[in-house]
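A single protein chain has been removed from this complex, and every other one stays in its place.
Letters A, B and C mark the chains in the order given here, with residues in each chain numbered from 1 onward.
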Amino acid sequence: MSDTNKLHLHIPAPKARPGDAVTFDHMAIPAAGKLRRPEIKAPEDQLRDLPYDLIRVLDDEGNAVGPWNPSLSADHLRRGLRAMLLTRLFDDQLFRAHRQGKTTFFMKSTGEEAIGAAQSLALGASDMCFPTYRVVSWLMARDYPVVDLVNQIYSNASDPLKGRQLPILYSARDYGFYSLSGNVGTRIGHAVGWAMASAYKQDDKIAIGYIGEGSTAEGDFHEALTFASVYRAPVLLCITNNQWAISSFQGIAGGEATTFAAKAIAYGIPGLRVDGNDFLAVHAATIWAAQRAKANLGATLIELFTYRAAGHSTSDDPTKYRPATEAQAWPLGDPLERLKQHLILIGEWSEERHEKLTVELTEVVKSACREAEAIGTFGKSRPGTREMFEGVYKDPDWRITEQRRELGV
Amino acid sequence: MSDTNKLHLHIPAPKARPGDAVTFDHMAIPAAGKLRRPEIKAPEDQLRDLPYDLIRVLDDEGNAVGPWNPSLSADHLRRGLRAMLLTRLFDDQLFRAHRQGKTTFFMKSTGEEAIGAAQSLALGASDMCFPTYRVVSWLMARDYPVVDLVNQIYSNASDPLKGRQLPILYSARDYGFYSLSGNVGTRIGHAVGWAMASAYKQDDKIAIGYIGEGSTAEGDFHEALTFASVYRAPVLLCITNNQWAISSFQGIAGGEATTFAAKAIAYGIPGLRVDGNDFLAVHAATIWAAQRAKANLGATLIELFTYRAAGHSTSDDPTKYRPATEAQAWPLGDPLERLKQHLILIGEWSEERHEKLTVELTEVVKSACREAEAIGTFGKSRPGTREMFEGVYKDPDWRITEQRRELGV
Amino acid sequence: MPSMNMVQALNSALDLALTRDPDTLIFGQDVGYFGGVFRVTDKLQQKHGVTRCFDAPIAEGGIIAAAIGMGAYGLRPVVEIQFADYILPAFDQLVSEAARLRYRSGGQFSAPLTVRSPYGGGIFGGQTHSQSPEAIFAHISGLKTVIPSNPYDAKGLLLASIADDDPVIFLEPKRVYNGPFDGHHELALKTWADHPMGEVPDEYYTVPLGKAAIVRPGSALTVLAYGTMVHVAGAAIEESGIDAELIDLRSIVPLDIDTIVASVKRTGRCVIVHEASRFGGFGGELSALVQERCFHHLRSPIERVAGWDTPYPYAFEWDYFPGPARVDAAMRRTLEP
Partner (left out) sequence: MPSMNMVQALNSALDLALTRDPDTLIFGQDVGYFGGVFRVTDKLQQKHGVTRCFDAPIAEGGIIAAAIGMGAYGLRPVVEIQFADYILPAFDQLVSEAARLRYRSGGQFSAPLTVRSPYGGGIFGGQTHSQSPEAIFAHISGLKTVIPSNPYDAKGLLLASIADDDPVIFLEPKRVYNGPFDGHHELALKTWADHPMGEVPDEYYTVPLGKAAIVRPGSALTVLAYGTMVHVAGAAIEESGIDAELIDLRSIVPLDIDTIVASVKRTGRCVIVHEASRFGGFGGELSALVQERCFHHLRSPIERVAGWDTPYPYAFEWDYFPGPARVDAAMRRTLEP
């Protein structure tokens, strides 16, 4: 073997940086409706092509086509649209609130609203979601009180998390929404454990866990999938591939070499790759995986192919590392516009009704903000200082009580 | 979707436990010589069938057949046989030494000798191996002084590791053998980093990293493969699937759902599944992967399919959790016997020569043990106590010097 | 009362926990059919069924993550990490998740798991089968850390840990699994059969977390120890003839500060003993607490006897392991005028 040719270190780079022309031509987008929908009982070795394809239901005109078409009722679709629109308006409002100094931090899920909304409505009330910070639409779809989101973001006296947690790192057990935290990747394994517990109890509840494509590089992801595969846990493991991890494109997480859905093959479980901006496709894939889980056929990995249209967070300026126009160029469009287009096409929605809904939901957000601001924005109001010392343990030990006394609260 | 059928928790179990009849009928063993040998430049999407097949060169009669036949010289084969036989005899001798109280601990690699021997001889002198504790045949193939292995195992005054390390956790930089440690899984990422460094320096050295099938469940494995894929590191990542992880069969690591070689697909790199008891097949797969690495085509994952014929370690009694006869029933036989059979078949070896070699190598081991025992077995001789305080840092700080003084050494 | 060694006492505790509570389950590497490399879960799978006690992949982080998820569902998982040295891959799950879950979720979720792990040295286990990492857990708000020194406490403390609603790190000094070890490695092994704390009821009972035991009352000085070091210190005291008070902390979080302070205020002198490396070890916290609360009663410097600031050195076990002689020397130093 020839030792003469020298090695070199490959460093992945995105197709375009600021100043470059934006193109997604390298990205093959299969036509909607083409991909088959296998039996949920189909053995894994007959599903290994799925991770390289893309489950799409809505075509460019807004028609729902193909075997994955879930044929949802117009009411269901309108509920989804409402949750997505509410999320969009909420994000814009609270992003402004940050600029106005009402909170220290905020994160948007712009362009990814279909995911949480569709899956929240597809799964049962007693199923449990282990979210990332980009699926607030899960809560919107379940009518979580918007004011409580704002109270948490403002850490005011009514903050359900008692001032202990960074803005948007919600927890809402009664809405099937597990506690968020600032560190990424660690909770996907909790979803698997929760699902194992449900199976252990011969219950019928299933779990859904989310992780960003960048965070799939964490060992936690692999250990979670290994457990899910070994014990056939009734869980849906979702990778929200929004192309970016702060400033790092998905190639830094392995996206140059293959798809994220293909990681399923390593564990002998099905991997679905889904148009994450297609509400119907996301719903259909979720139902397919949920049926498998409930039939004791085990876990499914779902890559939700989407695009992070906004900055990573209020601390981020994406124009520093990607072309400003990249978001508009995203070939899979805007999930909100696409569902709206579909509803209008099937005669179940109109520009007028959309306008009315926008006005209505804008008021929902505004009044929630007003209500929360009446209690107080960040720093103006907050839970009693004593809350800092509560809940470290179920019962405090002498350290906590002494220190609380030292601080005089 | 029906919520009526209850979930249950699946706990994998091996086909046979002590007392049960042993069968490997469930294990499909492809015939030798059938599997194609792709071009090293073949794109990953044309290699996705390989992880589900098995690279085999030696057939049941001992003929070397098929496209993977490396056509090695008889001298090369005899060197391999010698290394394997030396390893086998060494293991037996030192296992007895443990029973005689000459060391506190020992681990055998019985049944897996072909792996380290073939790969050690296939790769270059300046390539670096990141071993597990079961590839001592790597050192045997490179004529590492047997007496130094014994000195390490006895932690006597001539222990190259100065009494600091558990028996058999060798380190031999000059022989391309990286430092072992008792914790599993952590060093496969070092192999990737070392390979990245070689590429960074535009060097031509490559690395090979080992991990047991049980240890692939560790997050370290996934992070190592992610780095190897993202930066196209010139590295061979080898999973020695010997079916067992102490008392846990490979199903507990995910082997019920798919093959370990299939994990390559998650990273978009080739995955080869190789008869680990076939010296020629192991050599051929290693060369194929090494050529890819040196041609800047990146990493290859290799599952070496074998069987742990002995107990996990001197602390283990495998008859407690698997049928005593399972080892003999292993369908892929004994790597030593199979290479011997091949050499005899091609007229390059004989029972007589094998007998002579056995006698010669037995003496090599015995004299090495005598030499080491002359220095001292465990507890009878050891490096100066001062060595306990050396090498914590390049230069000791006051804590070390004070404590050394306190102990009076 | 039946005599049990520590392995049997722990096995009895787990057997009772599985029997009493269907929401308690056990998993970990090799704990299922085989019963664990130290036999602590022996026969539990056979008796209670495969889903109650089963093998786990070699993924410590995954084990803890799954246990946290099970806890969030409402179960009470008890996991075994095969050696305390191997808790480190799960450190982030324990610190960033298990320890924080109740607090950050405003009490909506909690992680009532128990993490059992054989720990400490004295068995020629070398670098990665001998370490004592208790200090890095003690520093983490939200975790509890328990370290029994004998079979009776081991059973009662383990049952109390399982019943506890917060995450508990339960460290089992493997050197005393089969008998009390006082550091005299040159002498014949002792068994628990001849030791009062080897008498263990078959029934369910708990030993409360946060309550230290005064193993031997004394007036000359106070010795603080836990795990195997309780026996080492006991031997040193006995052999020295010094009338030292020996306190077995039993849990370091919660810590029984009152018993410690009351004792040192009486004796005016204090020796702290642990196996772990000295620098940054838990002895530093103990020394600081005693100094802060007993300053005006202290008649001599608080002494720390601990492992050296080196990795655990295989062949030098008895040079590293703090034995009776080093405890004796420390006690005498504290008694110097």
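In this section, a residue touches a chain if its C-beta (ideal position, glycine included) is under 8 Å from a C-beta of that chain, and two chains touch if they have at least 3 such contacts.
From a predicted model like this one, the values you see are computed outputs, not experimental measurements.
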item: Shown chains that the omitted chain touches within the full complex; value: A, B, C
item: Residue of A:A125, A:A324, A:A374 or A:L407 in touch with the missing chain, whole complex considered; value: A:L407
item: Which residue of C:P89, C:P118, C:G156 or C:G198 touches the chain not shown here; value: C:P89
item: Hidden-chain contact residue, picked from the options A:L94, A:V146, A:L169 or A:L304; value: A:L169
item: Options B:P70, B:G193 or B:G298, residue touching the unrepresented chain; value: B:G193
item: Residue in contact with the excluded chain [from B:D220, B:D275 or B:E303]; value: B:D220
item: Interface with the unshown chain - residue positions in subunit A; value: 8-9, 11, 13, 17, 104-105, 155, 159, 163-166, 169, 181-185, 214-215, 217-220, 245-248, 252-254, 315, 320-321, 378, 382-383, 385, 387-389, 392, 399-400, 403, 407, 409
item: Chain not shown, touching residues in subunit C; value: 85, 88-89, 91-92, 95-96, 99-100, 103-104, 127-128, 135-136, 138-142, 253, 276-277, 279-289, 291-292, 295, 298, 300-304, 309-311
item: Chain not shown, touching residues in subunit B; value: 128, 130, 160-162, 164-165, 169, 171-173, 178-179, 181, 183, 186-198, 200-201, 207, 219-220, 222-224, 226-227, 230, 391-394, 397-398
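Going forward, only the chains that are shown with their structure count from here on.
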item: Greatest separation from subunit B - chain, by CA centre; value: A
item: Subunit A and subunit B, separation of their C-alpha mean positions in angstrom; value: 42
item: Interface hub residues of subunit A, defined as touching at least two other chains; value: 196, 198, 200, 219-220, 222-223, 226, 230
item: Where subunit C touches two or more other chains, by residue; value: 51, 57, 59, 61-62, 89
